[in-house]
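Structure incoming, see below.
Every protein chain except one is present and positioned as in the full complex.
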Amino acid sequence: MTEFQTLEHVNVPPAQTWNYLHTNVIAMKVPAPDQVRAEYMEQTSPAVTCFAACPASIDAVEQLPEELLAIETGVGDDANEWIAASATETTLVNVPAGTNLERPIVVDLSGDGVAVAHTGVSIGKGARATIVVIASASHKVETVSASLLRVLIEEDAHADIFELVAMGNPKQHIEGVGIECRKDASVNIQQYALSAQTSAVGLAANLVGDRSSLTLSLHYLVGSQQTLDCNHIVRQRGRNTRCVIDESGVLSDKATKTLKATIDLIRGCKGSKGREQETVVLAGDDVVNKTLPVILCDEEEVQGDHGATIGSMSAEQLQYLRNRGLTEEQAEDLFRHAVADGAVIHAPTPKARKVALQAVAQIFGKDIAEDLAEIVQPSFGFDE
Amino acid sequence: MSKTKVQDVDRSMYDFIKPEEGYERFEDGLTPEIVRAISEKKDEPDWMLELRLKGLKKYHEMSMPANWGPSIEGLDMDHISTYVSPKTEQASSWDDVPEDVKDTFEKLGIPEAERSYLAGVGAQYDSELVYHSMQDSAAKQGVVYSGIEEALHGPFEDMIREHFMKLVPITDHKFAALHAAVWSGGSFVYVPEGVQMEYPLQSYFRLNAKGAGQFEHTLIIVEPGANLHFIEGCSAPKYNVANLHAGCVELFVGKGARLRYSTIENWSKNMYNLNTKRSRIEEDGVMEWVSGSFGSHVSYLYPTTILAGDRSSCEFTGITFAGKTQNLDTGCKVILNGKDTKASVSTKSLSKDGGISTFRSSIVVNKHAENALATVSCQSLMIDDISRSDTIPAMDVRCQSASVGHEATIGSISDDTVFYLMSRGCSEDEARTMVVNGFANPISKELPLEYAAEMNNLIKLEMEGAIG
Partner (left out) sequence: MAEELLTISDLTAGTEDKTILHDVNLTIGRGESHVLMGPNGTGKSTLGHVIMGDPVYKVASGKIVFDGEDITEKTADKRSLAGIFLSYQAPVEVPGVPLYTFLRTISQMRPELKMTPKNFRKRVSELAAQLSIDEEFLGRDLNVGFSGGEKKKIEMLQLLLLQPKLAILDETDSGLDVDALSVVSRAISSYMSDYNGSILLITHNTRILEHVDVDKTHVMTHGHIVETGDASLIATIEQQGFESYEKEAAAELADEAEGAPEGADAVAEH
């Protein structure tokens, strides 16, 4: 018998609002840490990999160093603690200063059982690295997977992070990310949430260094009776920091999606700018879309912007697409396809591409996936 | 660029205290005895007493949300008197109002406004209405504008019973429950079918007593095809102990009817303002809110509109200006239930001198609200770097043919703009004031003339001062 526990407060935004709206938090029912460890131990291949010739060090550790553990994540303490306790694989990756990692660091959670990985990546001064998190599971019912990724980006360093959640229908996933950017550091994150019965995607970034910057895009496709809860938090602390967030997606059937996006302009971040924009297309009679786009500000010389467009697409967009020959229905379809296509187009590794194509095949059919595989050439130039 | 130093607001026009000598004042605190005493004093129907006692019970059971909203720790209900009344009967001529009370309203300009542009005025002093009057022309059309207790003793009792605390149930939140228990005063307005009110009605609420609460209830029923503009004003002198305002406004707008509800809230900075306002709009009805929040120490204020009928619509225009020691959590809620409903929300907020202003809203579009349209636009202007301005808008959309648009911006007065104005001869101070006024202008032009002047004056006072 699997024993379950409920994480009551997952994806808690910094500023909450009326509780009756049921937007503030999501509760996740997960197996107890002991059970996760027992089940996961049976699996052989490690979740975190890079390549033999990789200049980065990849070490299994008991616990991540304090510096990394202190980084706030988007999923919150309940989930942090559960993941830290459940993960049999806790991995520390060090990317030496000045190195340019040619191949990505991959956190691959594509096992069939419960898979929980806790990963810390420290990117040294002036270094560049790509980190890929793939969450996919093929068959087992009641599969839960979770990844908690903490990334410290030192001065002048850069990270590209690509996350793909394609769990299939009867699966749950928790995807937590915490990022800290030092002076002149930058990070670009692409999140693709294609399918999972219930998923909590929470990302927090702390732009602590002057001129540090973040670009973040989330693309989601939520259908059947799936639930996606997403929590984006960007704390702008350093001077002249930049943050650009774009979220977009399509809800169909009986999908429920909650997006909390917070830009926190903290006293001292003079000259900083933060922008967030969400576009949601509702394409189902029973969908529920919740959006909480928050700007917190206690600094004067800053600029914060939020925008959201929810529902049917804008009249201008629809007209533009009609002028190119699409009916309204086809235009809606285009948006759905586009989400999955994007995951294939931008997949940075063969495995990510494969998983994205599998998701396309599962959602839209094999022909579409094959067509796409032909048209879209891999963006990477290596095999795994 | 140097910053504008701002002075404390000169509130002399509101900040004068009248003695309470000879007033009836109930003991502080909240007990069933006090609730019964209030009820008895008003000689009201039994159902009302029952509602009050239920409210009191709920009040003790409920708590404030732990995870959001400004702290109300400074509010000790054991030191709030829920009922204070000047020893006077309600008058319909200012000549019959006691001198000190009359002087208060003269200073606030109420009788003058009544003479120049209002169809009727109600004036409440602490817990009781001291004056109520309406033009004969309106009365002849069947319009009723009276104290709510007075109306409870007349032919409208059933109608009041049918509507009283139905839009805002006593379980809504802790202070709605409190309101139900100890409410006193407020206005009842009934506009019969098809009646077009050419001039506004205005109720003014003045809380003079120290350490007291004001709990007026406003109930407005606008029948199909009718039209009303209602103005609500409020102020209080400043004390060093907490005062409480927990009023309740319930508005029923019939088919094809139109109601505009304008408020300039200017409570003193020791006031806890936990007010609840809600309206329900039937088919083709229109609700317009204009709301200015300048006063109080802590505010929780979110006028709510339920667009129940098909093609009903609402507009919410609001401004909040939080200064030193103020934490104003304001905004609105709209629930779109009918088909082809429309909601438009436009707000501005400013904070300075360590003040905190939070814009909080919720837009809920239910499944059957086909083709519903909602737009929310909120802008905040930062005037210094020790204040706070947060924007927390929630949206819950469940209808695929609906369209909801939201935009929020936060920014400071641009140096380019200040420089441009200075290059045309304005001082930096003038330039900044001009920018702030321009920022607030779209709101102030929605207000009745006198209120717009009052608001501009308030902003000017807030902005005045030397350049540092």
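Going by the order they are written in, the chains are A and B; count residues from 1 in each one.
The working rule: contacts are C-beta pairs under 8 Å (C-beta built on N, C-alpha and C of every residue); 3 or more make two chains touch, one makes a residue touch a chain.
Here the structure is a predicted model, which is why all the values come from computation and not from measurement.
Colleague: Of the chains that are displayed, which are in contact with the missing one across the whole complex?
Modeller: Within the full complex, the chain not displayed touches A.
Colleague: Given that one chain is not shown, which residue among A:L69, A:A84 or A:A338 touches it?
Modeller: Result: among the candidates, A:A338 touches the missing chain.
Colleague: Considering the complete complex, identify which of A:R103, A:H219, A:K260 or A:H306 is in touch with the unshown chain.
Modeller: A:H219
Colleague: Tell me which stretches of subunit A touch the chain missing from the display.
Modeller: Output for subunit A: 219, 246, 248-250, 277, 279, 281, 316-317, 319-327, 330, 334-335, 337-339, 341-342, 345-346, 370-377, 379.
Just so we're on the same page, only the chains that are shown with their structure count from here on.
Colleague: If we count contacts the way the header does, which residues on subunit A are in touch with subunit B in the complex?
Modeller: So the residues of subunit A in touch with subunit B come to 15-19, 21, 23-24, 265, 267, 270, 280, 282-312, 314.
Colleague: Which of the residues in subunit B end up touching subunit A in this complex?
Modeller: It comes out as residues 65, 67-68, 360, 362, 364-365, 367, 380, 382-412.
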